[in-house]
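Heads up, one of the protein chains got dropped from this complex, but the rest are sitting where they should.
As written, the chains take the letters A and B, and residue 1 is the first residue of each chain.
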Amino acid sequence: MTARKAASTLFMGALWVAGLVAVIPLVLIVYYVLLKGLPAVHVGFFTQTAPPPGVPGGGMSQAMWGTGLIVGMATLISVPLGVLTAVYLSEFGRGRLAVGVRFVAEILLSTPSIVAGAFIWALVVVAMHSFSALAGAIALTVLMWPIITRATEETLRLVPDELREAALALGVPRWKMVLRIVIPTAGSGILTAVMLAVARGFGETAPILLTSLGNDFLNTNPLQPTDAVPLRIYNYAQSAFPAWQTLAWGGAITLLGAVLVLSIGARLLSDRQQRRLG
Amino acid sequence: MEERSTTRSVSDAGVPVRRRLRIGDLTLRGGTVAVSLGLVVLLAGLLVVLATGAAPALSQLGLSFFTSRQWDPVTNHFGALPYIYGTLVTSTVALVLALPVSIGLALLLNEVRSKWVRNPLTVLVDLLAAIPSVVYGLWGLFVLAPALNTYLAPFLARTLGKLPVLGALFVPTPAVGNMLNAGVILAVMIVPIITAVTREVIATVPADLREASLALGATRFESIRMAVLPYARSGIVGATMLGLGRALGETIAVSMVIGNGLGISASLLAPGYTIPAVIANEFREATSTGLQHSALLALALVLVVIALVLAGASRLLVRRSERGFR
Partner (left out) sequence: MSDLQVIGLNAWFGADRVLGDINMKVEAGRVTAIIGPSGCGKSTLLRCLNRMHEEVPNARVTGKVVYGDWDLYGPDVDPTDVRCHIGMVFQRPNPFPTMTVLENVVAGLRLRGHYDRASLHDNAERAMRLAGVWDELKDRLNRPGGRLSGGQAQRLCIARALAVGPDMLLMDEPASALDPISTQQIEDTIQELKETVTIVIVTHNMQQAARISDRTAFMLRESHDRPSALIEYDETRVMFTAPTDKRTEAYITGRFG
């Protein structure tokens, strides 16, 4: 009897250890990013562009604008695509086509991000004879479209059928019911989906590497090679210059900050939405 | 007697269906169907484009693409064995480390009733999934790798390294980047995904099964072993496959800590190279004259096929596991 109890206690203890082990890296990462990144963050970090090798100072402004440009375009493309796909799955989708589309959306979530980069390189960069922010945005779309679709479909399914019926019973055609009742009711849930996708877009390095290439200078032309924060971190981290390494940590703090704010914000929003519709 | 059948159903079940959709309904429905088909076309396009790009390398190099150790743009010969090996080794290490932690964590989140523990823990694990891989890589390069190289690697070499057979895995090398470091970083990165899917599966185990076993006098350990794990097994396998897919495809963090060395070494403490890492590192510098781009696209094709097959199989397993209870 006591041996069984002891085994159980031991096992539960092991579960707690697993929980602790899983969470420790998060704490350590946030700690070190703050520790090493804060010294790099000053006004010039946000206003200046890349410094020459070995020269201290400089900033990441070109990379921040570039990330904004690339992720902004990717969002503009992937939000309508993702939401419309989700509307199909939740409001019209029946039968084999819907099962197929849902399955494709699910497995596309597992596309390795480097593969999205290689795909868009072969499709867009080769055709346009140039690396560009637009190619980067399309590569990110490959990753963001299924994310938005999945999360939006889930949130559309939270909208009670009673509201759909109420609208139909008022003599409202189905398409208006979807656009004016279902989508607004799911509103903050859709916003959550978009925020999660944008957070993912901010952090992606590999697809940008093969499509946008990077740029030491500020570029606002979507058809030209463009820099991005994660790309800069990647390059600077592997350099031999301490000044560049410091900049990498500064980039990490801005990137991690943006991603965590988006993720936590998305979580709060979705909790509220679930309470409201639950 | 005339009975006119007037049906207007949205089913695809093959019943005679007379649809009278208004123009707005038709537009929205048609638009969403078209966009949804776009997603399917995207997947198909991805496979076709990569296959087309990979064709020259695969047809000229044949099987040697997978079996040769020589990757040389100068002689225009590309053998991917070192990358395949490195990818498999690091992913295996990652799974070995991440699986117990993820399953333990998922069980913990299922067992703990207090929302004061469960909610923060869930949020933290979700945030772990949100950290960009380049930040993992930066941290791995400057914090984790030095720590592992200073403390863990010598320790493993002194202890496990002395064992027969197993010892070959822990032969020390002076390299800073190595496959063990990459495996550890990957493990941290895939814990959230395996945990999330495992939790999803465990949550569908009916509560009365648990309660029945507890009512028989089982301890919590016994009830988990008897009433939870057996029913969640295929779901956990599915979760593992999804984690494996993630680990195989992870690029940036791995390439920053693995050392990017071209040898094939049995020791985890030696540098290695992975498929995604070589694509990331060589793609921009590749010359367009030889087969290098084609070889890299072939690697991308191999990667995505494996990842998609794993994801699809995982989804089916998880769904079957969940449906078992409903």
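Convention: a residue touches a chain if its C-beta (ideal position, glycine included) is under 8 Å from a C-beta of that chain, and two chains touch if they have at least 3 such contacts.
Remember, predicted model here, so these are calculated numbers, not experimental data.
Undergrad: With the missing chain put back, one of A:Pro53, A:Gly187 or A:Pro242 would touch it. Which one?
TA: Within the whole complex, the residue contacting the unshown chain is A:Gly187.
Undergrad: Among A:Val99, A:Ala166, A:Leu223 or A:Val261, single out the residue that touches the unshown chain.
TA: Candidates A:Val99, A:Ala166, A:Leu223 or A:Val261; residue touching the omitted chain: A:Ala166.
Undergrad: Suppose we count only contacts with the excluded chain; which residues of chain A make the list?
TA: Contact residues on chain A toward the absent chain are 94, 160, 162-173, 176-177, 180-181, 184-185, 187, 276-277.
The working rule: only the chains that are shown with their structure count from here on.
Undergrad: Starting from the mean Cα coordinates of chain A and chain B, work out the distance between those two points in Å.
TA: Those two chain centres are 17 Å apart.
Undergrad: So in the complex, the part of chain B that touches chain A is made up of which residues?
TA: By the definition above, chain B touches chain A via 10-13, 22, 24-25, 27-29, 31-33, 35-40, 42-43, 45-46, 49-50, 52-53, 100-105, 107-109, 111, 121, 123-128, 130-139, 141-143, 188, 191, 195, 219-222, 224, 242, 245-246, 248-252, 256, 276, 279-280, 283-284, 296-297, 300, 303-304, 307-308, 310-312, 315.
Undergrad: Which residues of chain A touch chain B in their complex?
TA: It is residues 4-5, 7-8, 10-12, 14-19, 21-23, 25-26, 28-29, 32-33, 36, 80-81, 84-85, 87-89, 91-97, 100-101, 103-119, 121-123, 142, 145-146, 149, 173-176, 178-179, 199, 202-206, 209-210, 213, 230, 233-234, 237-238, 245, 248-249, 252, 255-256, 259-260, 262-264, 267 of chain A that touch chain B.
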